[in-house]
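All remarks here apply to the structure that follows.
The complex appears here minus one protein chain, its other protein chains still in place.
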Amino acid sequence: MILDILAIFLSVALVDNYVFSQTLGICPFLGVSSKPSTALGMGLAVTFVMTMSNAVTRLVFDLLLKGRFEYLQTVVFILIIASLVQLIEMMLKKLLPSLYGALGIYLPLITTNCAVLGAATNALGDQRASANILFSSFYGFSAAIGFTIAILIFAGVRARIDEESVPEPFRGTPITLIGAGITALVFNGLLAGIKF
Amino acid sequence: MKGRLLDLARISLPLVVICTLMVALIAAVNHFTAPVINENEKALFNQSVKDLFGLSKNEEPTVDPLHLPENELLPSGALAAYAVKMGEKQLGYCMEVTGSGAYSEDLRMLVAIDGDGQIIDLCCLASSETPGKGDKVLNDGFYSTYYLGRTVDEITSADPPILSGSTKTATALYNAVDCALALYQTLTVQKGDGA
Partner (left out) sequence: MFKTILKQFKEGVFDKNPLLVQILGVCASLAITTSVSNALYMGLAVTAVLVCSNLFVSLLRKFIPQQVRIAAYIVIISGFVTIVEMLMKAYLPSAAEKLGIFLPLIVVNCIILGRAEAYASQNAPFPSIIDGLAMGAGFTIALLLLGAIRELFGAGTLFGISIFGQSYTPIGILSSPPGAFIVLGCLIALMQYLKKDCPSMNSTQRRKSQSRMSKQGRIRHDP
């Protein structure tokens, strides 16, 4: 039980990190990583949504789709995620305006974050995470923590990149991508040495 | 109030129509593709079994699913077991198992074991991550020489092999084979009890 939880966390948050090793959620990773504070905001918003969406998609899959309508999975999941994001946005606005002030602008961006749909789909196929709805939700949480770690690390790297003089064609996205590649190399290389 | 309801209907009606339309379209396509997909999976499975037992194209083995015990003896990761016959001749058993690596990498494998408990061959049906990765590990040489031709008892009594290289997939592969061996032992022990 505890071993399973640990294994899920280590695998999706660190070793098979969604950004660096599975290359999911790159758009917000490149778009919102220019400052550590916005990176943290995006990371928290994604964590919030991903934990919820993994629980809800799993519930709906078990109750409605399993067996007969599995081919509707993608359509139903993306609709759930889109409406969940809307719902969370409205609820935050009403109930926790301070949190909404911090996360509000990132929420609409999350619908098209492929890490969210990816986590929901992956959790169904994962041997450990498919055990029950709590594990599923925890899988989403771990993946989002991995995303947050990645985006935070990279925000720090980007602060340095922006200060350097870069050859003209490489300015903007190219140097950001190359920086991301080297960061990913370091991240993956660091973890490859750890064996469980 | 009435105006608002009308507005709501005007907005939601097209959405409902589009949803129905798309679901109908998907269901229609699914109606045609589902049998083909099933057929494909069956063909892949049959081909893999043939490859495992080294049968030629025109030889059609009979593959009977074996009943798995539903108790704690069943190793986790065991999916199915089959007895493979060629006409009257018993060729051996085929274990369908999944193994997960230290992390999330899952491999779905077929392990062929003959009547004497000797491992004939292994193959990988699907991998949850990069497909083909499992084949790479299988083709590595180390794994084939480690497992092939050795008996279940030999392997289970020896120390586990030292895993090197692409460790994530290698661990998954080792776990999958381990599970197949355990499943074989469970099944044969059970049979021994029955006889």
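Each chain carries a letter (A and B) given by its place in the written order, and its residues are counted from 1.
Heads up, the rule we're going with is that a contact is a pair of C-beta atoms (placed from the backbone, for glycine too) under 8 Å apart; a residue touches a chain by one contact, two chains touch by 3 or more.
Please read all numbers here as calculations on a predicted model, not as lab measurements.
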Worksheet item: Which one, A:Pro36, A:Gly104 or A:Gly118, makes contact with the chain that was left out?
Response: A:Gly118
Response to the item:
Of A:Met50, A:Leu92, A:Leu107 or A:Ala184, the residue touching the omitted chain is A:Ala184
Discussion item. Out of A:Ser11, A:Ser33, A:Asn54 or A:Thr176, which residue would touch the omitted chain in the full complex?
Written reply: A:Thr176
Discussion item. Take the complete complex as the reference. Which residues in subunit A touch the chain that isn't displayed?
Written reply: 20-27, 30, 71-75, 78-79, 82, 111-114, 117-118, 121-122, 162-165, 167-178, 180-182, 184-185, 188
Discussion item. What does the interface between subunit B and the hidden chain look like in terms of residue numbers?
Written reply: 10-12, 14-15, 18-19, 22-23, 25-26, 29-30, 32-34, 36-37, 40, 44, 126, 129-132
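Assume only the chains that are shown with their structure count from here on.
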Worksheet item: Between subunit A and subunit B, what is the separation of their C-alpha centroids in Å?
Response: 29
Worksheet item: Mind pulling up the subunit B residues that touch subunit A in the complex?
Response: 22-23, 26-27, 30, 34, 77, 98, 100, 102-106, 128-129, 167-168
Discussion item. With touch defined as at the start, can you tell me which subunit A residues reach subunit B in the complex?
Written reply: 7-8, 10-12, 15-16, 71-72, 75, 122, 125-128, 195-196
